[in-house]
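Removed: one protein chain of the complex. Kept in place: all other protein chains.
First chain written, first letter: the chains are A, B and C, and each begins at residue 1.
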Amino acid sequence: MNTFGTNFRITTFGESHGPAVGVVIDGCPAGLALDASDIQPLLDRRRPGSSDLVSPRDEKDRVEILSGVFEGKTTGTPIALMVRNEKHESKDYEELRTLLRPGHADFTYQQKYGYRDHRGGGRSSGRETLCRVAAGAVAMKILAEKGIIISSRIVSVHGKTDPDAIRAGILGAKAMGESVGGIAEITAQGVPAGLGDPVFGKLDGQIAGAMMGIGAVKGVEIGDGFAVAGRFGSENNDPIRKDGFVTNHAGGILGGISSGQEIVVRIAVKPTPSIARPQETVDIHGNEAEISVKGRHDPCIVPRILPVAESMLALVLADCWLEQAKYRV
Amino acid sequence: MNTFGTNFRITTFGESHGPAVGVVIDGCPAGLALDASDIQPLLDRRRPGSSDLVSPRDEKDRVEILSGVFEGKTTGTPIALMVRNEKHESKDYEELRTLLRPGHADFTYQQKYGYRDHRGGGRSSGRETLCRVAAGAVAMKILAEKGIIISSRIVSVHGKTDPDAIRAGILGAKAMGESVGGIAEITAQGVPAGLGDPVFGKLDGQIAGAMMGIGAVKGVEIGDGFAVAGRFGSENNDPIRKDGFVTNHAGGILGGISSGQEIVVRIAVKPTPSIARPQETVDIHGNEAEISVKGRHDPCIVPRILPVAESMLALVLADCWLEQAKYRV
Amino acid sequence: MNTFGTNFRITTFGESHGPAVGVVIDGCPAGLALDASDIQPLLDRRRPGSSDLVSPRDEKDRVEILSGVFEGKTTGTPIALMVRNEKHESKDYEELRTLLRPGHADFTYQQKYGYRDHRGGGRSSGRETLCRVAAGAVAMKILAEKGIIISSRIVSVHGKTDPDAIRAGILGAKAMGESVGGIAEITAQGVPAGLGDPVFGKLDGQIAGAMMGIGAVKGVEIGDGFAVAGRFGSENNDPIRKDGFVTNHAGGILGGISSGQEIVVRIAVKPTPSIARPQETVDIHGNEAEISVKGRHDPCIVPRILPVAESMLALVLADCWLEQAKYRV
Partner (left out) sequence: MNTFGTNFRITTFGESHGPAVGVVIDGCPAGLALDASDIQPLLDRRRPGSSDLVSPRDEKDRVEILSGVFEGKTTGTPIALMVRNEKHESKDYEELRTLLRPGHADFTYQQKYGYRDHRGGGRSSGRETLCRVAAGAVAMKILAEKGIIISSRIVSVHGKTDPDAIRAGILGAKAMGESVGGIAEITAQGVPAGLGDPVFGKLDGQIAGAMMGIGAVKGVEIGDGFAVAGRFGSENNDPIRKDGFVTNHAGGILGGISSGQEIVVRIAVKPTPSIARPQETVDIHGNEAEISVKGRHDPCIVPRILPVAESMLALVLADCWLEQAKYRV
C-alpha cells in the first residue's frame, strides 16, 4: 500500500537506486499557487550532506513538477512530483545481495516477496521519505493559508537534551562506528476545533499511524503520552473556562477530534541500524555471517526525520481539513 | 469514518443510549465455524459489573448474529452482530445536555457537529468498543486456526506493578472520587514473517493507528518503544543467527513487516475522565460551571481496555493475513 | 464488498432467509430530520404483494432505526436500519440445496465460496436490494433539501411501450409460467453543474457501475446511449447558448461531470430467471437434472426495480455532493 490519505491522497514510488523517486498528489484543491520553490526548501532540510551530524552523501534532490500545475496554480488534477536519483555504483552493494542487515527490512522483505532490490534497501530505504516530504510541502502550503503552522524540535538524543551534549554525542557515536537514537516533538498551531472523524478516523489514531509508519519510529505519544499512566483523573483532565482550556495534557485532541489547542506529538526514534561495528547475521540461504555496514550513513537520524515527521502531520491535517468540508455542507 | 480494515472490514454503529449497538464484518472467509458462543466470552471480559475494580453497572450484552452464518458456518457474506442496549433513564443525563465534561469528547463533538447525543457520550461512549470486541472475537477465531494467539496483561496502574498494589490503588482512587491511569501490553504469538505492507500499510503503523484510536489511549510503543531513544545501534539491533533472532528489541516488526518473532505492543491509558470530584467546565453557551460526574464509572479503565486492545490487534492481523494472500497468488 | 460509496457510504447485510437484513449509513451529515416514515414509503414501493403484476408474497418490511438519530435528527454518527425477515419454511427450498437454478447466482456462488445459503438465493436474493432502498430514501431526503429530485418510469416491457399492453404482457407471461424483461429510465432533476470527479470518479462511470450492480440489469445508457453510435458529431454535440444547452443528448454529463441539465439513465432488465417452465440444469455434483422453479415469483421485475434504481442514483449523487464539498473549501 503506497497510498496515504483519503481526501488529500498521496501515492509514492521509487527505490533508492532506481531511476527516480516521486509522488502523485490527488485531491489538492484547484487555485493554489505552487511552484518548485515551495517544495525545494523542505526537501533540502531532509537532504543528506547538510552538516557533519548527518550522512555526508551530497545529493541534489531537485524536484520536478510533472503535472497538475498550470500557469503557476494547481488545477485540481493530480500533481506529480519527481526527483531523479543520481547514479550510484551498484557494485558497492554487491555484498548485500545475499547478506541481511540486522535492524533493517532486509530479512522481512526477503520473506515477504521472496526477492528484493538489495541496493541500499531499495524501496525500504529512507530515500522513500523524500516523496513524503515533497507532498508534505504542498500540504503545508494549504495549511498555512488556513493559519495552521507545523514545527518540530529535537527533544533528546541518546538521553541528552542539551544541544552541545547532543552534538558531542552524535559525533562520538560516529567516531565509534555507532549510531544513537532520540526523541522528537512535532506540533501544529492554529488547528481549528473539529478535525478528525470518529470512530476509526480519529485524529490521534491517524497521527499515530502516520508517525509509526516512518521507518525508525518505535513509539508515539499525543500530549502527555505515557506520563498520563501515573496520574489521577483530576490531574489529567484539562479544565475548561470561558476563554478556553486551562492546560493541554490532551495534546489538542479529545475523543479523536481537535479541540482548537496546539497539537503535540512525540516520537521515539531508534538508532540507525546501519553501523560499522561488526554484527551477527545470516545470508539469504541461512548461513551465519558477520556484517559491518559500509557507506556514509547517518550516526543519528533524528535531525533528518524532523521534516519527514512534520510532513506526515501536515498530510494528516490537510486530509482532515478536506474531510471536514463535508460537515460544512 | 466508522469502518476499519481493508480486507477484513468492520463497520460499527450505535450510541450508548440508543436502541442497539452492532457491527457488520465484511470480508470474513467462508466456511469458518461460528456461533454466538465464540463471541460472548470476549464480550463478557469487556462487560462492566464483573468485579469491584470496574463499573458496577450490570449489563448483559447478549450478542445476536443477524446474517452471514448458515448452518453454523460463515458463508463469505457480511456478518452482522447486534447487542440491544438496556433501557436507561435519559433524565439521569439531563444535566449533560448543556454541560461539557472535561477530558471527554463533549466539547469537540459539539464543535464538530453543532449537535450531540449527550446521554452517556452517545457515539463517543466506551460502549462503542463493544462492537470492536465482537468483531475481534471473530478475527481471533480466524487467527487461532492459523496458530496465532493474542494475549494481554496490565503492566502498571498509577505507577504500581504489583497486583495487590494495583488493586489497592484502584479501590483507593474510587473511594476518593478519583480515577487512575496505567499501561497495558498486548502480544501476538505465532505470527508468520511477511505480514504488513510497505510503505503506508506497515504493520507497526497499522497497529499504532488502531491502538491510538481507542479512547483513553495516549501513547503506543512497539517492542522496546521509547527506550530505544537512549541506545546505541549495536545495543538495539537484533542479531540474526541460523536459528533465528537473538533478541526482540524490535517487537517482531522490521521495515513494517512481521519478522516471525512475537509482536509486542504497549499502550498508555489515561485515567477515566469521569470523576466525582468537582471540575471546572463550561456549558454549550460558554458559561462557566462546576461539574461532578455522577453515575457508576470505572475508577480505572485498564482492565476493561485489555479485550478491546486485543481485538484491535486481532483485527489488524486478520486484515494483514488476507492482504498477504495476494502475495501467494 | 458490501460497502458502496466514498463519502456517503452504505454497508448492507443480510440474506433472504436469515434473521434480518439491514444497512449502516456512514457519512450522513448531522442535523437532518429523519424518522422511519421517511424511509417506509420507498420500501413499500419495492415490496412484493402490492399488485397482481408482481410477486404475491405479502411481506411487511417494517424498518427500524437502530442508531444515528437522536431526538428526530441525525447526529453525524452511523445510521443503522434493520428489517426483520419473516419466518419461512426452509423445507420449501430443500430441492435447491443441490440443484442450481439457471440464470441465477447459484452456480457462481457455489464456485466462488464452495458453499452457499440455498434458501431463496441467500445473499444473492433480490431481497438484499431492500437495504439499498432504505439507504436510498435517506439519500433522497438529503438531495431533496438541495432541490434534486429523482424519478423513474418504465420505458418498455417485452418490447411493448403502451401501459395496457405492458400489463397484458406481464399477466400473459405469468399465465405461461414465463417471465419478461424490459427497459426503465431513471432521471435526476435539479442537479447542479460540477458533480463527478475525473478521471476514475466520473459521474457517468459511477452511475453505470451502480446500475449494472443491480441484479438483472444487463445494459446501461447515459443520455442517448447506444443511439449515438449512428450519429455525426454535429448531430450529437449539444450546442450551448447564453441561456444554456439547446439539447441534452449527453444526458446531463460532460467529461464525467454534471452539466446542470437533467441526468438521464436507462437500464435493460432481463426477464426474471425464476420460471415455472422446466429448464435444463445440473446439481452441485455435476449431474444433469430438470428444474421448474416453484414459489411466487415476479413475472416481470421491472416495476419493482424502479425504486432500487432510483436509490442507486440517489446514493451516487449524495456521495458526489459530499465529495464536491471539498472543492468549496
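Convention: a residue touches a chain if its C-beta (ideal position, glycine included) is under 8 Å from a C-beta of that chain, and two chains touch if they have at least 3 such contacts.
No experiment lies behind these values; they were computed from the predicted model shown.
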Touch with the omitted chain, as defined above, among B:A229, B:I275 or B:L322:
B:L322
Based on the whole complex, identify which of C:K60, C:R231 or C:R296 touches the chain you can't see.
C:R231
Consider the whole complex, including the chain that is not shown, and state which of A:R47, A:R101 or A:R123 touches that chain.
A:R123
Even though one chain is not shown, chain A touches it at residues 1-3, 9, 11-15, 18-22, 24, 26, 30-31, 64-68, 70, 73, 75-80, 82, 112-117, 122-123
For chain B, which residues reach the chain that was dropped from this view?
7, 27, 29-30, 76-77, 198, 321-322, 325-329
Could I get the residues of chain C that touch the absent chain, sorted low to high?
1-4, 6, 12, 100, 102-109, 111-113, 123-124, 128, 156-159, 173, 176, 178-183, 193-194, 196-202, 204-213, 215, 218-242, 246, 250-251, 253-260, 268-275, 277, 279-282, 286-288, 324, 327
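By definition in this document, only the chains that are shown with their structure count from here on.
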Over half shared numbers or under half: where do the identical copies chain B and chain C land at their interface, same or different?
same
If you average the Cα atoms per chain, which one ends up farthest from chain C?
A
Roughly how many whole angstrom separate the Cα centroids of chain A and chain B?
26
Taking each chain's mean CA coordinate, chain B and chain C are separated, in whole Å, by 37
Shared interface positions of chain B, touching two or more other chains
1-3, 12, 112-113, 123
